Every structure is written in structure tokens, then in C-alpha cells.
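Heads up, one of the protein chains got dropped from this complex, but the rest are sitting where they should.
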Amino acid sequence: MTEENVIIAKELTRTFGKFTAVNHISFNVKRGEIFGFLGANGAGKTTAIKMLTGILSSSSGTAVVAGFDINKQRNKLKEKIGYMSQKFSLYEDLTLKENIRFYGGIYGLSKAEIIRKTGEMTERLRLKEIENTLISEIPLGWKQKIAFSAAILHHPKIVFLDEPTSGVDPITRRQFWNLIYEAAADGITVFVTTHYMDEAEYCDRISIMTEGHIKAMGTLRELLTKYDSKNMDEVFKKLAG
Amino acid sequence: MRRILYIVQKEFKQILRNKVMKPILIVMPIVQLAILSYTADFTVKNIRIFIQDRDQSALSQKLINKISNSDNFIFSGVSPVYSDGFDMMQKNNIDVMVSIPEHFSRDFISGNKTSLFIAADAINSTKASISINYLQNIIAIFEEEQAAQKGMAGGNAGINIIKRDWYNPTLDYKFFMVPGIMVLLITMISLFLSGMNIVREKELGTIEQLNVTPIKKYQFIIGKLLPFLIIGIFEFTLGLAVALLWFKVPMLGSIGLLYLFTFVYLILILGIGMFISTITDTQQQALFLSYFLSVIFILMSGLFTPIESMPVWAQKLTLLNPIMYYVDVIRLVMLKGSSFGSISLNFTIITLSAVVVNALAILNYRKTA
Partner (left out) sequence: MKTFFAFVTKEFKHIFRDKRTLIILFGMPVVLVILFGFAITMEINNASIAVLDLSHDSYSQKLQNKISASGYFNIEDALMSYSDIEKAFGTGKIKLAVVIEDDFGKKLINRNNPSIQIVTDASDPNTANILSGYLMAIIQNFNREQGIVPATLPEIHTRMLYNPENKSVFMFVPGVMTIILMLVSAMMTSITIAREKELGTMEILLVSPLRPVVITLGKVIPYLFLSLINAITILLLGLFVFEMPMNGSYLLLLSEVFLFVLSSLIIGLLISTVADSQQTAMLSSMMGLMLPSILLSGFIFPVSSMPVILQYISHIIPAKWFIIIIKSIMLKGAGLESIGFETGILVTITLVLGILTVKKFKIRLE
């Protein structure tokens, strides 16, 4: 079975004036992987994700995501990817169902499909009672799960998650990661950034970014061995130094 | 195409759910139209007049009576002392003062030259000019009546002036202002709503989520435009109802023509708002810019002050002002019954502008930063 690379990034760079946010990073992400994109705040993770999702142009370098060039084939690219931004971006003044219906429609799902998927989702997340509640009245942890489900509604090849678990309690975080596992098992590659080093242990492969560079990349075991550490926190401290 | 409908659906839900929006979109325009129409009256009325009577004769009293009986003036006092009147003017209690000199009656009856002195608070120079004009007319009529009584030929025995007022025989200023104010309201509501809409999503962060989707730029803009267009037409209908039913403004021309023009005009205004939304980063900026433009457009539209009174350079500038065209059309169609032929130039210009501006908005909207 051939392994596709869902992301092939080569020397991807982004500058803002004199400041280089992302500095010539190169890496691959395999299909079906859960790829953890770690780094401290301000390391350049969000900038990198924005380039990979086609909402920020690159200053130099290239990347091919889901088979499409991020600079030249953006529209086709966007049909195949999902995204969950740091702010979750669900409309606060619409209900759960309405948000799903909206994003489903935007991604071109038929009415029947939308109804079916909404039903599946509310079943799985056990949110049936609140499907007609405004997002503004739903607690943070649930919002997060809903946003994730909305992001993969159209069964993209890869879903990008930018700090999806910020500000959420550990139990909800664990539940969220269960959702990620399910998505991966379903064939969706997951590209997730986080500054929680312990979440690294949930990923298949990890990369660590500091100051725009990728300082380390590999599986959890590989990194722990290479940097002679007991957990990712230690690895990170050694890298950030 | 269906994508556009999804956006329209979402926008409508958001607008209708907004508790503040509903009163603003329904009650406000009606209230504004009602109040504004009563305030927007440049007709000079209720001029407070003081008369300094140094003659104190039967004749001067007749003149005083004639002036105080006039609808235009509010009689605010009489005395032989100048400073009584002047003090009142200084304190903003009167607008105009007439001084009747000593021996006025004597000179008038004997056919000698007579004089009257008018002092006006000219801070509002237009009001002053018009007050003086009213007085001149009253004095002329007075003179003629007195002369006729004395068997002398009056000042106006020569020419007979007949006045005919067309299109608005009752000289109801509201007929002139109400259509203009409708334009004002629709423009402001549409401009502000569309101006702040996209920026709002930018500010709240929901726009990123949209930029990541495969939605095309034109689908996005049109999707946002349609709800506001529908709301705009709704506002127009409300305004028209108030104008026709409450103010009884004549509707001599075709209502269909009016709606057609409004349709195109709204597309232009909403396009301008969208464009503003693409060049600003915060709602505050969008608000400011929209406000700035509105004020300038409104002042230079011929709505409140005549365009013919502006210097040539300003008149040329009004050609860039959408409100100017709309005010022109609405007055022509409603008050004079003008047909499509008369307004075809306006129509063409607005249609072309609408297309250009919206195209600019679409081009300027960046899904990628």
C-alpha cells in the first residue's frame, strides 16, 4: 500500500517586515497520521498553519497539501481540508444545528447529507438536547467539540487544528482527543498545534518549533531517546534552552 | 450558487435574532421620518419682531397692527426706546427690529419722503434677508392701502402680480423634504449595516473560518449583499407608506419605476459599504469612514441646500454623489410624475456605478492575506 504524503513542505518561509515568523521549514506528514506541531507561543505555529490552509501567502518556499499547491491551487485545496482556528469560529448567535447547516452548505453537502451528519454528530457527542441552543449559551468544552465536528463535516483529507484545547479542563481535553483518534481512524489526517507538551504523547509524530525553525521531528519514542528525556516537557526545555 | 443561499440564510438569522436590530430597522426609520420631516423646514416663520415707535401716531399704530397680524412675525414688543429692543436682540429674544421715526405720519400724509429703519440679527443671514423681504412686502401693501384711502395712487397700482404655484399649490414643504429624507434614511441604514458587517467578522475571527472554505469571493459578497438589499427594499416600502399615507405626498409617477431605481441604488450603496468593509480592520474604523462619507454625501446632495447655490467646483463634485442622483429621481418621479425618459441618465449612471463598485469590492476582498 503506497503511503501518500498529505503535506509536503519545502523551505516554507514567512516574513513580516524584518521579522521572520516561519524560517525555511521542511517536513512531510503521512496520510492518516496524527501529527503534532508543538512549540511555545509565538514560535510560528499559527503562521505556518495559516500558510498551509491557504489563508496566508508564503514569502518563499512551497508546500503541497492534499495534493494541491498552497499558493497556486488554493480553491481546490480548500475543498479538501478542514480547519479549526484558535477562536473556534462558530457563530455565537446561531444554534448548533444552524452552524452545522451553514458550514455543511458552504462545503457543498446536500441537504440530506447535512441532516444525516448532524444527526450522527449530535448522537455521538450526546448533544441532542442542545442542538437548538445558541452557541453563546454552550460551555467552552462542548463548543470545542462542536467546532471540531464542523471542521470535519465534509470528510476532508486533512484537518488542521490550531490550539484546539486551550483553556479547557483536562477531562474535556481527553474527550477531545478521543474525537481526534476517531477521525484519524476514519482516514482523516490530523495536523494539530498545541503548546501543551503532554499532548505530544497522543500524536503519531511530533515536530517542535522554536523561533520559526523546526528544531526536532520524529515519533515520541525517537525524540525521548534522542534527547535523553522522560517526557516532552524536558525535551522542549532542552531545545529551547 | 447554493452557497450564496446558505450565506443569505445565515445573515438573515443573525440579523433577525439581534434584539437591537429589529427596533432599529422598523421603529427608528418611521420615527425618524416623522420627526425629521417636521424639523426639516427652512421656511422662515415665527420671526420675533420688536417695533420702536418714535412717532406714536394713529398711522404708526396701523403699521404696527399690520405687521403683528402677519403670520410670519411674532410681535414681541413695542416702545419708543431703541435700547429696549436692542437689549432683547443681544439676549437672543428677538430677531428683527423696525424703527418708525418721528414725524412719520406727518410726512406720509403730506406726501413727503418717509423712511423706515430695519435692524436684523444677521447671524442667520438667510433668515435676516428673508425677514427683511417679508417686511418690505408688508410695508408695500400697507403703503398701498393707506394711499388708496387717501385717494392717492398707491405704489402698486401699476402692475398686477399674479402668483401661480405648480406641483405643490399648498406650498407644503414636507412634500419636498419627505422623499429626500426617505433617501437619507435608507442610505444611512444600508451603508452602516453593510459597512460594518464584514469587518465585524474580521474582528470576531469568524472570517478566517470562511476564508478557509472553498467559497468563492463573489459568492461571499453577493451572499452578504442580498439580505441587506431585501432589508433596504423593506425600509423603502415602510418609508413610502409613511410618506403616502401620513404625509400625503403626491405620487404622480410610476411606483414601479421608483422601486426599480431604488433597487439599483441600494446595490450601489451596499457595494460602497462592502468596499469600506474590505479596507478597514475594525468596526470602529468602518464606522468612522462610513460616517465621514455619509455626512459629506448628504450635505452635498441637494437635499437640504440647493446645488445651484454651490460654487462651480462643488457642483462638479456632486456628480460623484449617489445621493444626489437618488434625491433628484425621487423628487422628479413623485412630485412631477417624470417618466423613465427624464431619469434615464441618472439610472444609467447609478447602474454602472453599482456594477463597478461591487466588482471593486469583490476584487479587493482577500481570502488570502
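Per-chain numbering from 1; labels A and B assigned in written order.
The rule is short, and it goes like this: a contact is a pair of C-beta atoms (placed from the backbone, for glycine too) under 8 Å apart; a residue touches a chain by one contact, two chains touch by 3 or more.
Just so it is clear, the structure is predicted and the values come from calculations on it, not from any experiment.
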Inset, instruction - Using the whole complex, pick out the displayed chains that touch the missing one. - result: B
Inset, instruction - Check each of B:V8, B:I51 or B:A120 against the chain that is not shown and name the one that touches it. - result: B:A120
Legend entry - Contact partner of the left-out chain, one of B:Q9, B:S254 or B:S342: B:S342
Inset, instruction - Based on the whole complex, identify which of B:M1, B:V20, B:L245 or B:L319 touches the chain you can't see. - result: B:V20
Inset, instruction - List the residues of subunit B that touch the chain left out of this view. - result: 18, 20, 24, 28, 32, 35-36, 38-48, 89-92, 104, 108, 111, 113-130, 132-137, 139-140, 143, 147, 152-169, 171-173, 175-176, 188, 192, 196, 200, 203-204, 280-285, 287-289, 291-292, 295-296, 299-300, 304-306, 308-311, 314, 317, 328, 331-332, 335-336, 338, 342
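As a working rule, only the chains that are shown with their structure count from here on.
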Inset, instruction - Express in whole angstrom the distance between the two chain centres, defined as the mean CA positions of subunit A and subunit B. - result: 55
Legend entry - subunit B partner contacts - residues on subunit A that touch it in the complex: 50, 53-57, 74-76, 78-79, 81, 83, 85-87, 89-91, 93-94, 98, 101-103, 105-108
Inset, instruction - Flag every residue of subunit B that touches subunit A in the complex, lowest number first. - result: 2-3, 5-7, 9-10, 13-14, 17-18, 204-206, 208-216, 367-369
